[in-house]
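Below: one structure, written as structure tokens.
Left out: one protein chain. Kept in place: all the others.
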Amino acid sequence: MSAELTAPLAPSKRPATRVRSLVWHLSMLAVLAVVLYPLLWVVAASLKGNADIITDTALWPQQVTWEHFAGAFEGLAGIPLWRFFWNSFLIAALSVIGTVASSAITAYALARLKFPGRTLMLGIVIATLLLPGQVMLIPQYLIFSELGLTNTYVPLVIGKFLALDAFFVFLFMQFLRGIPRELDQAATIDGAGHFRIFFSILLPLLRPAIVTSSIFTFIWSWNDFMGPLIYLYDMEKFPLPRLLQSYANSEGVANYGGMMAMTLLSLVPVVLFFLVFQKFLIKGIATSGVKG
Amino acid sequence: MSASSPTTAPSLGRAGAADAPPQRPSRGAAKRRSSAVRGGERLVGYTFMVPWLIGTAVLTIGPMAWSLYLSFTDYHLIRGGSWVGAANYTAIFSDPMFARAVKVTVVYVLVAVPVKLVASLLVAMLLSQQRRGMGFYRAAFYMPSLIAMSVGVALIWKALFSNDGAQDRLMSAFGWEGGGFLGNPSVSILMLVLLAVWSFGAPMVIFLAGLMQVPQELYEAADVDGASKWKKFVHITLPMLSPVIFFNVLMETVGAFQLFGPAYIIGGEAGTPAWSTLFYTVRIYTLAFTDFRMGYASAYAWLLVVAVGIVTVIMFRAARGLVFYAGEDQR
Partner (left out) sequence: MIRHSSGFRRRSLLAGASGAAVMAAAAACGGDGPAGTADDPIEISFEWWGDGARAEITQQAVDLFEEKNVGVKVRTNFADFPTYWESMTTRMAAKDLPDVLNMDYSRLLQFGGNGLLLPLEGVVDTSDFIEGFLDTGHVNGELVAVPIAGNTLGLIHRDDWWGDAGVTLEAGYTWEDYHRSIATVSATLDEGKWGGGDYAGQYHFMELWLRQQGGSFYTEDGKALNFDQDTLVAWWSMTQDLQAAGDVPPIDVSSQWAPENGFVLDAVGADLGWDNFLAWYSPTVAENGGTLALAAPPTLDPTNLGLYLKPSMQLCVSATTKYPEQSGKLIDFLLTDPEAIAILGTNRGVPATNVGRDNVEIDAIAQQVLDYEASVEQYLTAPPPPPPAATGGIEVKFGEIYEQVLFGELAPDAAAATFFTEAETLLAAEQ
């Protein structure tokens, strides 16, 4: 579909068309400006003096100050900001590894192999797409608490290693369906076992799915708030969302600019990820119906 | 269910296959397979399913059964608890905060989901034309949906909707006297609705993909018949898009029922101001993890499951008559 969109615009024929095109672009840009206003505002806010951040709606600070960023890098409670970035990164990286590995093999089994109970399992995977997670939350907490695993990252990532993110199992299944079965059947005839088919034939073909699910897992993990809220209590272990929440509850009111700078910094990795991988993301979401 | 929700996906998934490198020609399907191979397949299948089986048993199905049991106890995290029969469920219906949480959540679902989807369909249609710079617009509109549910954006939202903040200033210019939405219980929910609408990019991209699949010939034929734009939209676009619409409505609705992060950051446990942002999941969280009343909270959670289940079933029923599947291609 990208081919259609990047197709060169036919040389404009009449001035009327050109005017219409200009009007169209201008109106789209106007809508875009409204949509992106909050993000532009936070960039400006992080450069303004503390006194007028809320009330100043302009996107250009009257006087640029960098002190908020210096303050933001100091972090909270003596723990520097990079530490929280590292925590977020660690959780996200573990989540990515777990999700990709477990979702890929689960999807392979469900999409390609025949075994009793497969249909039931597929049904459960789909049902969990719609199941409100809140209903498992309390018992899961009790389990992890009983095992002494609260205040560790285990509860935050274990589900990812166990293919419990149904979205990604689904995404891999969709990609697998796009790969002709003849391919693995041919390999079967060549005497390849399922492990070999999966690892040496299908896995390389699944690269787009791997990249897409990695990016989504990373971003979702980066944004996740409820898990860290419930399971972590040591500030040293907080990922960025918990830091932002704590900061807003303590320093934030007195130092609004610091909070906005910190907020902005916390969003930067996601935006960068997006800029680098946007083609994969948009294709991935379109292919699998994964919501953002 | 399996027949309909992936419907968009398989057809789209096929498009995705274009990414695969050219395949060598098939050597002919090996239709008959020995029972040994089949037995091996079964073993491999179960082996590959082991992580999921463990996870589902220990972290999904087990906990569901456990929380159902807990919902019939007065289990308190510190004090423990005992069986109380249906007492939690009867208590919930005289709990003023339950009524409020239901009201807030239902209003949110009923307003946010349609507005978000209409906005995303509208923009998707604008972006499905062939013009220069479409990739840029698509990416720019999509981006907010990646961060909309983060704590950071919720904090930005609080600032924008404070007294004298951007929204207050803008609306005051038009004679608004209600101050910032953040402090005004009659409109504070709009902050969360707007946040949802702001993340319209995700369903938009799915709509876009769906729109690309609509055969152009249909429109061309309609043009020949002299059909108006509106007629084409109602008679071609909507029916052809109906599986995608259904998918988006379903996922957005189910998601909206479970909104937590932004609601918690913006309204806190008390759903300030005046319980006007007391979302259902926030109430569950507070009951379970602040008040430690885990039995009671489990009853809350199960009512959510039942409600979402009923809504899902109704949607699937309704979809039967409304969703049009072009060239049914389910295997």
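Letters A and B mark the chains as written, and numbering starts fresh at 1 in each.
The rule we apply is simple: a residue touches a chain if its C-beta (ideal position, glycine included) is under 8 Å from a C-beta of that chain, and two chains touch if they have at least 3 such contacts.
Note that the structure is a prediction, hence the values are computed from the model and not measured.
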Subject >> Among B:W157, B:F257, B:W275 or B:W302, the residue in touch with the chain that has been omitted >> reply: B:W275
Subject >> Contact partner of the left-out chain, one of B:G135, B:G183, B:P239 or B:G309 >> reply: B:G183
Subject >> Given B:V44, B:L77, B:L127 or B:V197, the one touching the chain that is not displayed >> reply: B:L77
Subject >> Where the missing chain touches chain B, by residue >> reply: 74, 76-79, 91, 94-97, 162-163, 179-180, 182-185, 269-270, 272-275, 289-293, 296
Original post:
What is the set of chain A residues that contact the non-displayed chain in the whole complex?
Top reply: 74-75, 77-80, 145, 148, 150-151, 230, 233-236, 246, 249-250, 253-254
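In this section, only the chains that are shown with their structure count from here on.
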**OP:** Please work out the Cα centroid separation of chain A and chain B, and write it as a whole number of Å.
**Re:** 15
Subject >> Of chain A, residues touching chain B in the complex >> reply: 1-2, 4-7, 9, 21, 24-25, 28, 31-32, 35-39, 41-42, 45, 53-55, 57, 102, 105-106, 108-110, 113-116, 118, 121-143, 158-159, 161-164, 169-170, 174-175, 177-180, 182-183, 185-186, 188-189, 193-195, 198, 205, 208, 219, 222-223, 225-226, 229-230, 240-242, 244-245, 248, 252, 256, 259-260, 263-264, 266-267, 270-271, 274, 278, 281-283, 285-289, 291-292
Original post:
In their shared complex, at which residues does chain B touch chain A?
Top reply: 1-2, 5-6, 8-10, 12-17, 19-21, 23-24, 26-27, 29-30, 33, 37-38, 40-42, 44-46, 48-49, 51-56, 58-60, 62-64, 66-67, 70, 123, 126, 130-135, 137-153, 155-157, 159-160, 162, 164-166, 169-170, 198-199, 201-203, 205-206, 208-209, 212, 247, 250-252, 254-255, 257-258, 260-261, 264-265, 281, 284-285, 288-289, 294, 297-298, 301-302, 304-305, 308, 312
